[in-house]
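Note that one protein chain is taken out, while the other chains of the complex remain in position.
Residue numbering begins at 1 within each chain, and the chains themselves are lettered A and B in the order written.
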Amino acid sequence: MIISVASGKGGTGKTTVAVALAKSISYCQFIDYDVEAPNADLFLKPDIKHINNITIKQPYFLTGLGKSFKACSDFCHYNAVAAIDNKVIFFSELCHGCGGCILVGPEGSVRERDIKIGEIRKGFCPPGINFLMGDLQPGSMRTTAIQNELEKNIDHDNHVIIDCPPGNSCSMVMAVRSSDFCILVTEPTPFGLNDLIISIDVLKNLKIPFGVIVNRFGIGNDEVFKYCRSNNIKILLKIPNDIEIAKYYSQGLSLIDFDSLWKNKFVCIIDEIEKEVSVK
Amino acid sequence: MKQVTIISGKGGTGKTTLASSFIKLAAKQIAVDCDVDAANLYILLNPSRKKTEKFIGGAKAEVTGTCIKCGKCEELCRFEAISDSQDNIKIDKLKCESCGVCEYVCPTNAIKLKPEEQGEFYVSDTEICPFVHARLDPGAENSGLLVTRVRNIAEDLAYANNKDLIIIDGAPGIGCSVIASLNGVDYTIIVTEPTLSGISDFKKIFEVTKFFNIKSFVCINKFDINLKNTGDIEKFCSENNVEVLGKIPYDEKVPENLSYKKIIIDDQSSKAGGEIIKIWDKLKSYLYS
Partner (left out) sequence: MKVCISSTGTTLDSNVDPRFGRCAFFIIYNTDSDTFEYYENESRNTMGGAGIQAAQKALENKVDAVISGSIGPNAFKVFQSSQIKIYTGVSGSIRSAIAQLKNNELTQTAAPNVQSHYGMGR
């Protein structure tokens, strides 16, 4: 069973919940899909065993032979190639590495080299968490390319916990789309509710069942609860607003470290989700 | 004309709280929300829409003609977006990068890049200033493109109305939409918090601002929840020649005001609001110099 933990609004507690789930069940695969700002490793403290560089191929142009590269410039959808007379100016940061310029350019005159866009790291946290994360290189925009590598490594025979990136766009969809169930974490404020409603739309479009965890319960107002009640959305858990929890979090300590009683609550949530998923 | 973007790397550190306060304090600018897939600034600015336009997003590959199952597109697609091209071709739109290689190699012109409607953008009036914002369809792609569109409109408005400042609320992360929201601006304000995750993400977004050669300032929100980490952030900033504009205390008044959809600086009893006003005074000296 694959459970994703998502939230439209950032900083509502996705990683807090995902880490607590993994620590509660102890044996699972954990994947941090928030490749732009990965943080779960700070809490799970995995022993990283493998680091794989993720690269794309980018062109370089053999301009000495007087050939025109105008076709490359015309083809490139990313404006990464400017061809003036027989000169080429290449803008690496715009290139997605599609290889189009090789297809359309003068034969043999466009070559390629590897450019790093990020890393995939694999590790282990005792007693039984197989840890996997992606890390996008600053300056690169190829978020989904790193996520694509993670997707290939999902262990479908095990429990999998996926920590998603914030937002409701493509990178969030990449992270939730393999999951059997999604836990949406929110906070009881107008911002939290606004972004929760959009996330629910995404999950309904993808036909992924979901439930809600309300973090920082006690702040804000009761609009999130009213919304969930009137739309028949299950609230799986409330985590109180407690500055002590925030202090633990700030040091890289999990909810379970704060109080081991949380462990049971998360085990119950997993059981509940498993029942719901197996019925479907 | 100056442009400033508020970013953070990590979500939920207080970007919109700061952006809304600066907008209220500056008063004579164009306000922009570039967090298009989880837009929140409108909740505090209470806009009335003057103009709505459809956003036609990046073109994705689609089979529109007769596929002869030759397999060429699958073989040449670098993004692994095409599968089963020799049987029943499937295109994974999330992986498609709109490069056009499949369209180019298809012997029967069966594949086309087709732009899709992916959201809307708005030009609005608020009690404070003009406001440009957008709504990306749930789950849609290319928010970087929408961010670029929104910023172009904001610049047009600023030039047409002789505004000397654009304040941009950015998105979390360091990817496509964030890069689109900060490139070409004069300054970025990085809002961070003294948590290990806040620090880690701060360092990544700081790398991005360096990559694009943009001057940054830092604000440390909820600085008092971990003074050691706050010290570490300050040390990092001084080592990297980044000015910390201010340290905002943990303050329950922030979510309280938020639940009434009020901008924090309007609550004179809020310590956080008071600090944000001081931060603005420092920032002002750069913006209007």
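Brief remarks on what is shown
Operating definition for what follows: contacts are C-beta pairs under 8 Å (C-beta built on N, C-alpha and C of every residue); 3 or more make two chains touch, one makes a residue touch a chain.
Please read all numbers here as calculations on a predicted model, not as lab measurements.
Touch with the chain that is not drawn comes from one residue among A:Asn79, A:Asn158 or A:Asn264, which is A:Asn79. The chain that is not drawn here is touched, among residues B:Glu155, B:Asp169, B:Glu193 or B:Asp251, by B:Glu155.
Taking the complete complex into account, A:Ile89 is the one of A:Ile48, A:Ile89 or A:Ile243 that touches the chain left out. One of B:Ala180, B:Leu196, B:Ile233 or B:Val254 touches the chain omitted from the figure, and that residue is B:Ala180. The chain omitted from view is touched by exactly one of B:Gly100, B:Pro130 or B:Gly144, namely B:Gly144. Across the interface with the omitted chain, chain A contributes residues 73, 78-80, 82-85, 87, 89, 91-94, 139. Residues of chain B that touch the chain left out of the display are 1, 142, 144-145, 148-149, 152, 155-156, 159, 176, 179-180, 183-186, 211-214.
Criterion: only the chains that are shown with their structure count from here on.
Within the complex formed with chain B, the chain A residues making contact are 8-12, 15, 34, 36-39, 42, 56-57, 75, 77-78, 96-100, 103-104, 136, 138-139, 141, 143-145, 148, 165-174, 177, 187-191, 194-195, 198-199, 201-202, 205-206, 216, 219-221, 243, 246-247, 249-252. By the touch criterion stated above, chain B contacts chain A in their complex at residues 8-13, 16, 35-40, 43, 76, 78-80, 94-95, 97-101, 104-105, 136, 138-144, 171-179, 193-198, 200-201, 204-205, 207-208, 211-212, 222, 225-226, 229, 250, 252, 255-256, 258-259, 261.
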